[in-house]
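Every protein chain but one is kept in place in this view of the complex.
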Amino acid sequence: MDMSYSPEEQAFREEVREFLHTEVPAEMRDKIRLGKELTKDEQENYHAILNAKGWLAPNWPAEFGGAEWNAVQRHIFEEEAAMANAPRIVPFGLSMLAPVLQKFGSKEQQDYWLPRILNGDDWWCQGYSEPGAGSDLASLKTTAVLNDAGTHYVVNGQKTWTTLGQHANMIFCLVRTNKEVKQQEGISFLLIDMNTPGVEVRPIILLDGTHEVNEVWFTDVEVPVENLVGEQDKGWTYAKYLLTHERTNIAGVGFSQAGLAAVKRVAKAENTNGKPLMQNPHFAARVAQVEMDLMAMSTTNLRIISKAAAGEAPGVEASMLKIKGTVIRQEINDLARRAVGPYAMPFASEGLEGANDQIPDPHEMGPVAGDYFNNRKLSIFGGSNEIQRGIIAKVKLAPGA
Amino acid sequence: MDMSYSPEEQAFREEVREFLHTEVPAEMRDKIRLGKELTKDEQENYHAILNAKGWLAPNWPAEFGGAEWNAVQRHIFEEEAAMANAPRIVPFGLSMLAPVLQKFGSKEQQDYWLPRILNGDDWWCQGYSEPGAGSDLASLKTTAVLNDAGTHYVVNGQKTWTTLGQHANMIFCLVRTNKEVKQQEGISFLLIDMNTPGVEVRPIILLDGTHEVNEVWFTDVEVPVENLVGEQDKGWTYAKYLLTHERTNIAGVGFSQAGLAAVKRVAKAENTNGKPLMQNPHFAARVAQVEMDLMAMSTTNLRIISKAAAGEAPGVEASMLKIKGTVIRQEINDLARRAVGPYAMPFASEGLEGANDQIPDPHEMGPVAGDYFNNRKLSIFGGSNEIQRGIIAKVKLAPGA
Amino acid sequence: MNFDLTEERQMLQDSLRRYLRDKYDTAVRNKILESDSGMSAEIWAELAELGVIGALFTEEQGGFGGAGFDIAVVFEELGRAGVVEPFLDSALMGGRILAACGKDDMVEEVIAGALHLAVAHGEPDSRYDLNHVRTAADGTKLNGRKAVVMNAEAADHLIVSARMSGQAADTDGIALFLVAKDAPGLTIQGYPLLAGGRAAEVILEDVEGTLLTEDGYKVIADVTALATVAQCAEALGAMETATHLTKDYLMTRKQFGRPIGTFQALAFRMADLLVEMEQARSAVINAAGFFDTAKRDLNISGAKNLMGRAGRLVAEEAIQLHGGIAMTQEYELAHIAKRIVMADHRFGDTDYHLERFIELSAA
Partner (left out) sequence: MNFDLTEERQMLQDSLRRYLRDKYDTAVRNKILESDSGMSAEIWAELAELGVIGALFTEEQGGFGGAGFDIAVVFEELGRAGVVEPFLDSALMGGRILAACGKDDMVEEVIAGALHLAVAHGEPDSRYDLNHVRTAADGTKLNGRKAVVMNAEAADHLIVSARMSGQAADTDGIALFLVAKDAPGLTIQGYPLLAGGRAAEVILEDVEGTLLTEDGYKVIADVTALATVAQCAEALGAMETATHLTKDYLMTRKQFGRPIGTFQALAFRMADLLVEMEQARSAVINAAGFFDTAKRDLNISGAKNLMGRAGRLVAEEAIQLHGGIAMTQEYELAHIAKRIVMADHRFGDTDYHLERFIELSAA
């Protein structure tokens, strides 16, 4: 047992910290700190900054231009990025589509799409979820039918919860190509240009007023067969590969640490009954409890990372981290809204340009109550916590487990 | 809405309080306060004291010698009895068997058994649960076969969790008289003399060292057919009648109030860090939270009682009270063990006569940790809290609910 | 003991519930949310007509109710429908302060729905402490800043607390003043609220006010007690809607080929919510029923704390049991959940009332 970072890892941490503070614009980091959404341009700018350094694709193999960081390095970067209020990397192309292309795509697909992802030529979004499917992803109904000439699939149906689809020009989709077989066996993985006629993006406004997600409708959309990834009807396998493959940062330790630091900052400044809120024993108890939980989870995370760095694939532990990680993040969101007291009530709406100028935010915490509601999604999307519990029970209650 | 007790009810409360303090021996109440078990003689003495006053059977109709209290009066008595540390009435004959006999028993059975219950001639225990059945009560396996002459049932099998069976001379049992029909339709209700050859009582020691419950084994036990209650194979109906009929005091408000008062008494005396424990904000928060919950539940209880007094049968609310009531009582048991600190650790064993003399109990709280463990039973027995949740969900998620 | 509503209250509840069901559905309410004023003058007038405001005042004050249970009945129904119009701040708080200060003619206008008020008491650093007033009264000239003042923009008059003497945290020396909306030196910086309605930061620079009372703390404390009962009842109503929506959704929505409410883990969580709903209902009954007794504050703090805990649980579980659809702004639950959770930020949050309960029960 050795709980310290190696000198190399510490040096790497210093390099990351230095880079984030010097290369990432302060205005960008301020926006993140205040819970504001980046514009498309800002997001692309951030990607370009990382790409210039060679750090945009930490998990890609070097042959495709990736940094090939191990799990510990990735963890260090995520921790530092969160503490520096650096933006998140938009993951759809970089860590969701790319691993599938690298594993199952054709040479042509790899050569064409992967450099475009690094260079920011395409903005990808993900087309998995459908209305009515929810946690039962494999019940998807969007169809793709090969035309008689065998040159195009014709796609019809609807996807939903498509994150940042409003910015995207490309979408990777799971579509049904065979209705005669078991649900999971008739699904294919298609790359679709969103400028094709018949594709329509409709915004979904979330309960905190933000426009993060969309519906994407397909009406007789023609997709060239070259855009099929791997084999027809094998798409479910590729999607599942992705789900089990790309599970780092599932615990969100960095986000929680940054969030907790912000709560403590406010609680030291905010007064109640003539004393800083942080000296109120009941508020202090809430903070302490989540901090203790976070200290423990952070070590669980490191244990799994250290296994992953040694080549062991995380199994059911990923589901455990997902549950604990979201509970802790949501608890910190709850603390943040408590901390600011009545100032949690104003509605900072992104929808109303300029309308936010008058919104009082004495602690510079941004829309804490909005964030509280927005982050209820953490336990719903990406495999709900109920789905995770089911996975844990299935594995751990199996005979001989 | 009117939340106050009527003058008559208040006068009744005074009468009850006076009676409990003057007629029930102080030594007996001290034993209850210190969490000690009463001897059989003491328990019978308490019943006799109540019977002399006409209060032993509050829920019986007057024609059978009952006090015919309404729900509010019963509640007042239960509240006062708990605050006075009066013993509980042993319910098996008085409130579990008697209502069944009064509703389904023959005239002969009523005339013979009911006076004996009031006079303490019999000590009844209940034979429902069986090993392996658990919450699935209707799967019971103890059989009763009518002999060829038609004079006796011959009973074979095993009952378990039989409370105070060690004191009992009579047991009322659910037995299987028909294996050919649906589980619930082949069960009969039998009264069995425990002195009959073939009946054996074996103690079960609970995890706190107490001997409250027993196994009762039946080997070719002959039971006269006169001891069948109602019709053969209809026993499940009678048992269910009892379960839905006799649900007062399910919330245990009085016990919780008494328990909480004891915790507060200790917490005002016990010091930590130079101050009374009650001034420790974290302990005070635990106490306050359970007190607020209890105040609310107490009103829920009164709402249901007031409906019951007006003749409405409590439905699913009884299941809700069972859950909340046990959670609160168990929380108070938890507070009690916390309150006494290291003095929660000694083991006051009833099994070792005289061995308890050296057990330190500076706050006169009795075996708080033992009680904490013992009362885990509250959420397990009498229809586990999981069973109650199932009932609530079934009723409330039904179409049109 | 009797837990039935009186006939009058039952009628009020029935007519109010019927009106809101017919006239205040999700589409109407979402349109109001998007409007500039954040409220509907028409709804306000019709509800005043229906007697909703009159029920908040005693006969002596010109109303026909005014007791704890009257207020609880009204606000439970408003909460059930997620009503955003400021009955609590403008009519109940504003009106009852004026009534306490003997402004009978103005109260009459309030009851008629014709006069709009705002209570400007909290300040940027007062959090939930009622005694914390820095705004200074130099005679009737007021200087200071008030925070998150509900309904300030729409109010005809603001009721402003200001300190005539003493330190920032003294309960003595706080007076209440009436300030006209167009008083020189008054700046109102308005903004929308997450759970609907509007509030404002109010800046007073040599603003002339009319003295209402020099016993300002007591008046504020009493009306805050009333408002807390109302807020608890409103949250209860909203929680009723949240649980109803969730029950319906559980039995309608299918996954893996069956209604998701038939999955035991979800069904049991629904059962737990219903258990907490009974607790919440009883807490509100206690807060309303003990209002005119010595146990008023103990029961109010007990209720507000319990509603804070139960409310959070119900809001979060209702969202979680729904899944994604509850995350969308247009779905009824989104608004209702916000009403429930934001109730914790008014008149003292869960911890504030925990501490107050501890103090009161030690006394």
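Order of writing sets the chain letters: A, B and C. Residues in each chain are counted from 1.
The working rule: contacts are C-beta pairs under 8 Å (C-beta built on N, C-alpha and C of every residue); 3 or more make two chains touch, one makes a residue touch a chain.
Bear in mind the structure is a predicted one, so any value in this text is a computation, not a measurement.
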Sole contact to the chain not displayed, among A:Met278, A:Ala344, A:Met365 or A:Ile380: A:Met278
Residue in contact with the excluded chain [from B:Tyr153, B:Phe189, B:Tyr238 or B:Tyr343]: B:Tyr343
Contacts of subunit C with the absent chain, listed as residue ranges: 263-265, 267-268
Touching residues (missing chain, whole complex) on subunit B: 129, 133-136, 139, 160-161, 204-209, 270-274, 277, 280, 282-283, 286, 330, 334, 337-338, 341-347, 349, 355, 358-360, 362, 367, 369-370, 372-374, 376-377, 379-381, 384-386, 389
Footprint left on subunit A by the chain that the document does not show: 1-6, 9, 72, 278, 281, 284-285, 288-289, 291-293, 295-300, 302-303, 305-307, 317, 320, 323-324, 386, 388-390, 392-393, 396-397, 399, 401
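Note that in this section only the chains that are shown with their structure count from here on.
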Length of the line joining the C-alpha centres of subunit A and subunit B, rounded to whole Å: 53
Inter-centroid spacing, subunit C versus subunit B (mean Cα positions, whole Å): 43
Intercentroid distance (Cα basis), subunit C paired with subunit A, Å: 37
Residues of subunit A engaged with two or more neighbouring chains: 282
For subunit C, residues contacting two or more additional chains: 354-355
